[in-house]
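All protein chains but one are shown in place.
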Amino acid sequence: MTETDKKIEITGNEKPKIGVYVCHCGVNIGGVVSVPDLVENAKTLPDVTVGREYKFFCSDVGQKMIKEDIEAGLVNRVVVAACSPRMHEPTFRIACQEAGLNQFLFEMANIREHSTWVHMKEPEGAYEVAKDHIRLAIAKARNLAPLAVQKVSVEPVSLVIGAGITGMNAAIDLTKAGYKVYLVDRSATIGGHMAQLDKTFPTMDCSSCILTPKMSEISRNKDIELLTYSEVTEVTGYVGNFEVTIKKKPHYIDQVKCNGCGICVDACPITVANEFDLGLSTRKAIYVPFPQAIPSQYTIDMDSCVECGICARETVCEPLAINYDDEPEYIQVKVGTIIVATGYDEYDPTELKQYGYGKYPNVITGLQMERLLSSFGPVVGKPVKPSDLEAPHSIAFLQCVGSRNFREGGNKYCSRVCCMYATKQARQYKEKHPEADIYIFYMDIRAFGKGYEEFYESAARDYGINYVRGRIAEVRENPLNHNIIIRSEDTLLQQPIEVEVELFVLSTGIEPRADSDSITNLLRIQKSADGFFLEAHPKLRPVDTLTEGIFIAGVSQGPKDIPDSVAQAKGAAASAIGLMAKGEVEIEPFFAVIHPDRCSGCGMCIQNCAYGAIEYVDDRRFGEIASVNVALCKGCGACSGNCRSSAIDIIGFSSEQLNSMITKRE
Amino acid sequence: MSENVEKYIKRKVYKSTDSKIAQKFVDAGLEKLRACINCGTCTGSCPSGRRTAYRTRSVLRRALTGDESVLEDIDIWFCSTCYTCYERCPRDIPVTDMIIKLRNIAVEEGHILDAHFGLANKVFYETGHGVPANGEANKKWRDLRESYGLPPLPPTVHVHPEAVKECQELMKSVGFRDLLDKIEEQKEKEKAEAEKNKEEEK
Partner (left out) sequence: MSEESKRKYGFFLGCVTPNRYPMIEASIRAVFDHVGVEIMELEGASCCPAPGVFRAFHIPTWLVIAARNITIAEEMGVDIITGCNGCYGTLRDAWVELEHEHELKKMVNEHLAKVGREFKGSIEPKHVVQVLYKDLGIEFLRGFVKHKFNDLKVAVHYGCHIVKPSDKRPWGGECEDPTFLDEIVEITGAKSIDYQDKFQCCGAGGAVRTAVKEISADFSREKLENMRNAGADIIIDCCPFCHLQMDLGQMEANTIYKDMVGEPYKIPVIYITQLLGLAFGIDPSLLGLMKNHDLKGVSPFIPLEPFLEKVKEQLT
């Protein structure tokens, strides 16, 4: 919003002089209804001093027409009948402001989305509806009052939830611009799913090699307060001023005393499945998630620990760092912006009984294959069959497992990365075992990114990987050797085929985190139909949410590969920096205001407010009445609509203004 | 005509998307067929396809693209309606229902096996049963029933001639009788043509 020297004095006592500007919007409006007739009709209404039409009022020429009328003193209220306010309300408000008229003396009538676009085939009806919309806008314009934009300061601190590749990149970029970051992750280490990957497509960069430098950077960075094994439990406030409560989960180990010797791990008698290796290996109840974990801290998994006391003995833990009585610690921080980068879960294919996962040992998921290929995984990078720990001579991959499924309860979306990761895993195995037969069963191969098509071509041409176009129907096990016998159609040959392989890899897709509701409830952001976090606009605002000051990035917004995740991390960081750099943010002045003389103190509004913006105050004159905290109020109107005493108005949408729109009929 | 021309020259033109068959599916509320991405799960699951030339996916693709020869293809009668494809289709297409609809369209055009036609026209229409126990030829089955202590005929349409009439009235009302008559006429015509051709060849 621009500052201007021009200021037209509005005291509220002058007669309204309403200018009505009806836009053709090309043929969108003009091609359906008669704009000249709408203008003429508007001019017959009381208080309308000017009526004009133009092809595109949003253009410079159009805006100039409005400004000239304001500067000439012909109008002191502006009504534009055109597209949706979501398109050009800011445009026209700025135009008014630049001409010296308070920007809130502007009202927009949507006669495109709300009339000519939806009633394209019924021009007469569209005309009546458009006429009405204009009449309503004029009625409101009569009762508009000048308002001042509110400014709130923005705390120059950011909270990043999730410390995978996305969260870490966002955090680093934020510190480069000079902002402090709280980086929270509920796991005992940073790195996310990327730490589980072996090589990355298409360059075949070792994942750890590109990830661990970032992880070290995070741990060294003095402007990042790293809170691993922690969860955000409460968020109140509003853009620029979020109050965040973070729970630091107990490790049951004093990290200051602990010297990292690891003797406790050897001594611990409890062995459980290692979730980092997806059940392919084990760990103890006292553990470090993986060798290169940052921070390199030991944790006791209390759900598995039996408190036998062995690790606490002085002979085991010399520094006596074990503390079974450890409690969670809660801290409160104030931040100006929040970035959500909470990542994803892998799809669990157990329910697809025709593929035998969980029934036959030699059926594994894509991420499990990744761990087998990993040089610090359970078989140090030499994949073997779970049935006999021998290297398989033949492997089949099935694409789209848990993705592109329109059946009840299925994930309809494409998980985007599986075609490439299967090609990569197949290539990796072929490099170690050139004589092995490898099949990739697919419906489509999606190789959309930079270098991806070339990678796919090379996999077939150079490495001899067999791509079979057919979605596997069912498998059974060869009882003698646990081989997997596959039934599919080779659709390009139009033949049913049966193939026996030693290892069957289900290229499982990406799912939103099972507990993502904990984030949406906490931050009051939305999810789209597929369960990932909802962006403010699918094309133009991919990392914003509909809540100002809160951003999303990475796979938590939708399936994507590492380059796209990093791009979104940088985009979210830039957006957050944009807010924080200014130091203040403007808030529209549409808040609830309580008329103290009418308030009966019943408390209904306090209960109804979803934002906790209303509270009781002791007023000297009227006793205990409700009062609105303007900073928290979002102007939703829930309080106003429910007030039995008609004591609440939303500024800019007062009862008087709204009633004038619906009761006056000329 | 040169032997090689007959043998090797194939001028089949790919029919585009104005498939009359596809339109019939859409009109019947079965437009989901258009969502098929030809993944092949159906054919891969098909127990019949493993032992015949019937290809679930191909048959439906031919219907969708307007290849009307699929209506005369005997392969479409080799689906045993086991519903495995229906249960596994990732686009949630009720595949088996599509095959059944395709068969309906084929029958409408008179493409029905003689054995099936006889079953519908003579057995089902006349007796109300698909596998009857009345008549001289079925005496042993009535005797078998009695040997197990059951009445020779079950309490179905077999002992309720008014029920048979009811079924026939319904079949007339819903258009089945007309359909069977039309097919009968067509089959007689075809038989007469075939006889004539055989005569001419002699």
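Letters A and B name the chains as they come in the text, with residue numbers starting at 1 for each one.
Please note the rule applied: contacts are C-beta pairs under 8 Å (C-beta built on N, C-alpha and C of every residue); 3 or more make two chains touch, one makes a residue touch a chain.
Treat the numbers as computed from the prediction; the structure is a model and nothing was measured.
J.: In the intact complex, which of the presented chains make contact with the chain not displayed?
T.: A, B
J.: Touching the absent chain in the whole complex: find that residue among A:Lys176, A:Lys353 or A:Lys432.
T.: Within the whole complex, the residue contacting the unshown chain is A:Lys353.
J.: Can you list where subunit B touches the absent chain?
T.: Output for subunit B: 47-48, 51-52, 74, 77-84, 86-87, 94, 96, 100-101, 103-104, 107, 112-113, 115-116, 119-120, 124, 128-133, 138, 140-141, 143-145, 147-150, 154-157, 160, 162-164, 166-167, 169-171, 173-176, 179.
J.: Residues on subunit A that touch the omitted chain in the whole complex?
T.: Residues 353-354, 408, 476 of subunit A touch the chain absent from view.
Methods note: only the chains that are shown with their structure count from here on.
J.: Would you mind pulling out the distance in Å between where the CA atoms of subunit A average out and where those of subunit B do?
T.: That pair's centroid distance is 52 Å.
J.: Going by the contact rule set out above, which residues of subunit B touch subunit A in the complex?
T.: So the residues of subunit B touching subunit A come out as 35, 37-46, 49-50, 55, 57-58, 84, 88-92.
J.: Within the complex, which stretch of subunit A touches subunit B?
T.: Contact set of subunit A toward subunit B: 354, 400, 404-408, 410, 443-444, 469-474, 487-491, 494, 496.
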